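These notes are about the structure you will find just below.
Missing here is one protein chain; the remaining ones are kept as they sit in the complex.
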Amino acid sequence: MIYSYYPGCTLKDRAKQMDIYARKCADVLGIALKELPEWQCCGAVYPAASDEIAPRLSAVRALMNTEEGKLVTMCSACHHVLKRTNFDWNRDENFRQKANNYMKPETPYDGSVEVIHFLELLRDEIGFDALKEKVVNPLTGRKIGAFYGCLLLRPGKVLAFDDPENPSIIEDFIRALGAEPVRYPYRNECCGAYVALENKACAEMQVERALNSAVAAGCEELITACPLCMYNLVENATAHKLPVSYFTELLAEALGVKEG
Amino acid sequence: MSVNNPNWKPKIVAFCCNWCSYAGADLAGSGRMNYPADVKIIRVPCSCRVNPLFILRAFERGADGVIICGCHPGDCHYTSGNYYARRRLTMLFSLLDYLGIERDRTRVEWVSAAEGAKFAKTMNEFVETIYSLGENRKLSDIRCKKS
Amino acid sequence: MENSVKFLTETVLRISGVDPRKCMKCGKCSGTCPNYDAMEYHPHQFVSMVEKGQIEKLMNSDSIYLCLGCMACVERCPRNVAPGKLVGAVAQLKLRQQDMNRKGGNDVAAFADEIVPQQLLMAAMRKYRK
Partner (left out) sequence: MQKIGVFVCWCGSNIAGTVDVEAVAEAMKTVPGVVFSTHYQYMCSAAGQKLIADAIHEHHLDGIVVASCSPRMHENTFRKTAEAAGLNPYMVEIANIREQCSWIHKDKEEGTAKAIVLAKAAVAKLLHNKPLTAGTSAVTKRCLVIGGGIAGIQTALDVADAGYEVDIVEQRPTIGGRMAQLDKTFPTLDCSACILTPKMVEAAQNEKINIISYAKVEKVDGFVGNFRATIRKKARCVDETKCTGCSLYMNKCPSKKGKDEFNMEMNNRPAIYIPFAQAIPNVAVIDPEQCVKLKTGKCGLCQKVCTAGAIDYTQQDELMEREYGAIVVATGFKPIDPSPLNEYGYAENADVITSLELERLMNAAGPTKGTLLRPSDLKHPHEIVFIQCVGSRCDENTKRGKPYCSKICCMYTAKHAMLIRDKYPDTKVHVFYIDVRTPGKNFDEFYRRAVEQYGVDYIKGMVGKVAREGDKLMVRGSDLISNQQVEIAADLVVLATAIEPDPSARSIGTMLTASMDTNDFFTEAHAKLRPVESPTAGIFLSGVAQGPKDVPETVAQASAAAAKVIGLLAKDHLVTNPCVAGSDELLCNGCSQCEKVCPYGAITYVDKEVRGPGVREVRRVAQVNPAVCQGCGACTVTCPSGAMDLKGFTNQQIMAEVDAICL
C-alpha cells in the first residue's frame, strides 16, 4: 500500500526520531510512505478566526499535492491542522473561494483527500490484530500510559479520530505490542505546551497534573504522538518524572527495528 | 433565471398530512415562526392522498413550486401511507424533470407534529429556492394566467 | 481601525462563529479549564462579556494569551457555545489592532534553543504577532 506522507517541520529536526522510526516500521509493515514533494509547514496552529485564510493555505497545498487519496500525518498538530482545513474545505464555500482566488491553482483541490493519522492507519488499514502478529519483540510486563493530549482528539466531531472523552486507540496499540496499557484520567487533558514560552509556570502546572495522574494510576512510562507534549512533559516536569517516548519508537522496538 | 416581472411573487402549494405536518404547521404558527405568505397549505389526510395529478394540476395552473409534507418514515398515522407517497412522488419527480420542470421546484419533507421549527425552516428554504429558480413557465396553461 | 463596541462585538461574533446567547450559564467551561487560575477572566466570563460588548476589557487582559487552546471547554460545553473560540477570536482581534503584537519576530526567535520544537516557535509566531 502506498500512502502520501506529511512529516511536518518538527519531524525533520527536533522530533527526528518519530519520523525515522515510523519509516522503519512502515517498511516492516509493507507500507510505502511517500513523502509529499516540497511540502511546507502546516502552520502549527489552526487559526482562531474563520476569516483567516492565509494561515490555512499551506495545509491546502499539502492536500492539493496528495496523489494517493490518503494523506498520513505523524505529528498531532499537523494531523489537527490538516484535518480541520480539509473539513473546512468541504464545508465552507467562502474559504474555498478565497483560497482559490489567492492560490490560483491550475486545478483546484477537489476535497477528496482523506487525512489520517498514522495511528488510524495502524488501526483501520492494518488492524491491531494484524499488527500484533508482526511483533517480534513483545513489550511484556511494561506498564505504559498513553498521553493523548488535546490536539489529537478535539474537536471530536471534526477530527473523528476517537471518542474524545474516552479514547482507546493508543491503549489498543500498546496492547497489540504486548505491553500493558494503563488508563489514567488526565490522558486526554492538555499538556500546556502552547504557553510554555510565555508562561513556564502554567505549563509546569499542567505537566504536574498529568504526570501525577499517570504515576498514581501506575504508569511507568508514557508515549505520545505530539512533539509539543514530548517537549513539555520532559522539559517542564517538576515533582514527578516519567520516561516519555514517541509511539513510533515503541512500535519500532516491538517490531525489532529500533536499532540499526 | 428570467424574472421579467419585478413584482413577481411565487405561488407555492404545500400539501400537508393532517396528523403530522399540518399539525407541525400549526405549531410553527402558534410559535410565531415566520415564513413567506407565498406558501399556501392544503390539508390532506395523509401524504399518500396526494395524487400526482394534483401536482400536475398545480403546475398547469401556474404554481412555481409544490412541496409535500408527511409524517416521518415509520411514523405514518396510517402505518404505511408515507412510503407509498415517497415511491409515487419519486416517479413523478423524474417525470417532471423529463418535462423540464426543475428538480428543485418539487420537494418532499417529513415534518412531525412536534417540529414547528422544522416546518418554518423548510418553508423558508423552499421559498428561497423557488425565488432563485424564478417563475415557472413549463406546463402552465397560459389561458389560466392572469396578465 | 474602527474600535466601536458594536464593531468589536460583531467582529468577534463573526470570526469566532460563536453564539453567546446559547449559553445557559452553567459554568462547565470554567469548571473544565485547565488554566483557570492563571486567567483574570475565565471562559464563562468571556461568553457573558462578549454578549455584553465588553470586548476591550478582554482585549486588554493577559487572559487572551493564557488560554491553552486545548478545546476542553469547546468539547464539553453542553450548549455548543465553544467559549475557547471566543478567547481565540478576541486575541486575534487584539493582534489586528495597530502595534499590538504580543511579541516581535526577534523576541520569538530568541526562544529558539537546542530543545524547543520548531512547531512551538511557529505557533508563537502565529499567536503573538500579526
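Chains: A, B and C, in written order; residue numbering restarts at 1 for each.
Keep this in mind: contacts are C-beta pairs under 8 Å (C-beta built on N, C-alpha and C of every residue); 3 or more make two chains touch, one makes a residue touch a chain.
Computed from a prediction, not measured in an experiment: that's the story for all the values here.
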Checklist entry - Where does the absent chain make contact, in terms of the chains shown? => result A, B, C
Next on the checklist: So one chain is hidden, and I want to know which residue out of A:50, A:65, A:137 or A:213 touches that hidden chain in the complete assembly.
Outcome noted: A:213
Checklist entry - For chain A, which residues reach the chain that was dropped from this view? => result 157, 163, 165-166, 183, 185-186, 189, 212-213, 216-217
Checklist outcome for this item: Where chain C meets the chain that is not shown, the residues are 22, 24-33, 36-37, 42, 44, 72, 76-80
Item to check | Residue numbers in chain B that touch the chain omitted from display | outcome: 11, 13, 19-20, 22-23, 25-26, 28-30, 32-35, 37, 40-46, 48-54, 57-58, 61-63, 71, 74-81, 84, 88, 112-115, 120, 144, 146
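The working rule: only the chains that are shown with their structure count from here on.
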Checklist entry - What kind of graph do the touching chains make: line, ring, star, complete, other? => result other
Checklist entry - So which chain is farthest from chain C, going by the mean of the CA atoms in each chain? => result B
Next on the checklist: Based only on mean CA positions, could you tell me how far chain A sits from chain B in angstrom?
Outcome noted: 49
Checklist entry - So in the complex, which bits of chain A are touching chain C? => result 8-10, 13-15, 41, 43-45, 47-52, 55, 75, 77, 149-150, 153-156, 164-165, 189-190, 192-199, 201-202, 205-206, 209, 227-228, 230-231, 235
Checklist entry - Where on chain C does chain A make contact in their complex? => result 14-17, 34-35, 38, 65-66, 68-72, 74-76, 85, 87-89, 91-92, 102, 108, 111, 115-124, 126-128
